[in-house]
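For this view, one protein chain was removed and the others were kept in their places.
Our next item is subunit A:
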Amino acid sequence: MKPGLLALAAVSLSFAAAAQQAPVPGWQQGRPESQAASPLAPNAPKLTVTPVDQLPVGRLTLPAGFKAEVHAHGMPGARMMAVGANGTLFVGTRTIGRVYAVTMEGGQQKVRTIASGLTQPNGIAFRDGALYVVAINKVLRFDGIEGKLDAPGTPVDLTAAFALPPEEHHGWKFMTFGPDGKLYMQVGAPCNICLVDENRHALLLRYNPDGTGREVVARGVRNSVGMAHHPVTGQLWFTNNGRDWAGEDEPEDTLGVVQKVGEHFGFPFCHMGSMQDPEMKGRECSEFSAPALRLGPHTAALGMRFYTGDMFPAEYKNSMFIARHGSWNRTQRSGYDVVRVSLDAQGKATMHPFLGGLLDGNAFLGRPTDVQQLPDGSLLVSDEQMGAIYRISYAR
């Protein structure tokens, strides 16, 4: 952990009711003394290849007419996805530090590792032939990447221009291009619950692709690891992970929409638009923007995209798919699925189950992390735990 984070954590803790002297692990921070013996802790990652016959694709449940198959596998830690102009699928990771590229060659999906040794290169985006990769301590651009997958060469290092904070906790990024050509990403809160500098943490940001022109799009967003622009309105929608250690059933993760640039969604004082934080006092929920929808307690709603294809039934058009990675801070596991959120004519959001079957009692079989539409209208779902990507298609 970086000294900066520790200093910040120490400052935050001095505001908290708990009389903590020593810094605590980020995930543990905010845990009341009464739960000091809790066995709940983040799920361990799996960093080795899972053989294809051990993938849970046969267990997946979907609405009638949909089917799931293994699209690509053998990519430990596969998380966020981006598709290149020539059809290459790029995949980011966290702990294992790699970026993968998946291409169809001779009727088979071929997986290459095109970058490695990075610190949590979760955020990836593709534009004008270039792959953008954002790790905690680096922003890299691989120009003309699809023409040199076997030897990507040295990327352009944009780290200094973006000047992102170095904190590891909630420091991994989600990244996407907006219709305005800008790069959108988040900077999460460097803690579970703490006071933050409102110009530095718990933000949604946008930049020019070269790292200039930094602008705060939203404040008070604890950690968003999924955002997408509405294909018609152009508004930015985003998932947000709620705080831990404040209850089995609250606060819930949320889906938000930015109505006005710079608006504040309440962290750390108010969660999901209605729940005052038990420790962080001084500002009221009424001062902040409320989310559009609640996405369940501790579900870890991460990657989200709008569906714009023609393969799925008409009512799917312009609705959102959201990967819920699954809980750790809850005795009964929640999430571990993909949901669909539709918007009615008034813009009211409704959640529908989509992909399930990954919970077996209270054990999990996989962890959906991101969704990505292919040009044919099918939908990819990444499974970080199994290092695999499933393809969901529909036939009447």
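Keep this in mind: a contact is a pair of C-beta atoms (placed from the backbone, for glycine too) under 8 Å apart; a residue touches a chain by one contact, two chains touch by 3 or more; residues count from 1.
To be clear about the criterion, contacts and distances are computed from a predicted model.
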Per UniProt record, name of the chain withheld from view ["ABC transporter permease subunit", "DEAD/DEAH box helicase", "Dihydroxyacetone kinase-like protein" or "C-type cytochrome"]: "C-type cytochrome"
Omitted-chain contact residue, chosen from A:G129, A:G178, A:G211 or A:G247: A:G247
Contacting the left-out chain in the complete assembly, out of A:K173, A:H201, A:R219 or A:R333: A:R333
Which of A:L47, A:L62, A:V216 or A:L374 contacts the chain that the document leaves out: A:L47
Hidden partner chain, residues of subunit A it touches: 1-3, 6, 22-28, 32, 34-49, 51, 54, 56, 76, 95-98, 116-117, 168-169, 246-248, 250, 331, 333, 362-366, 385-386
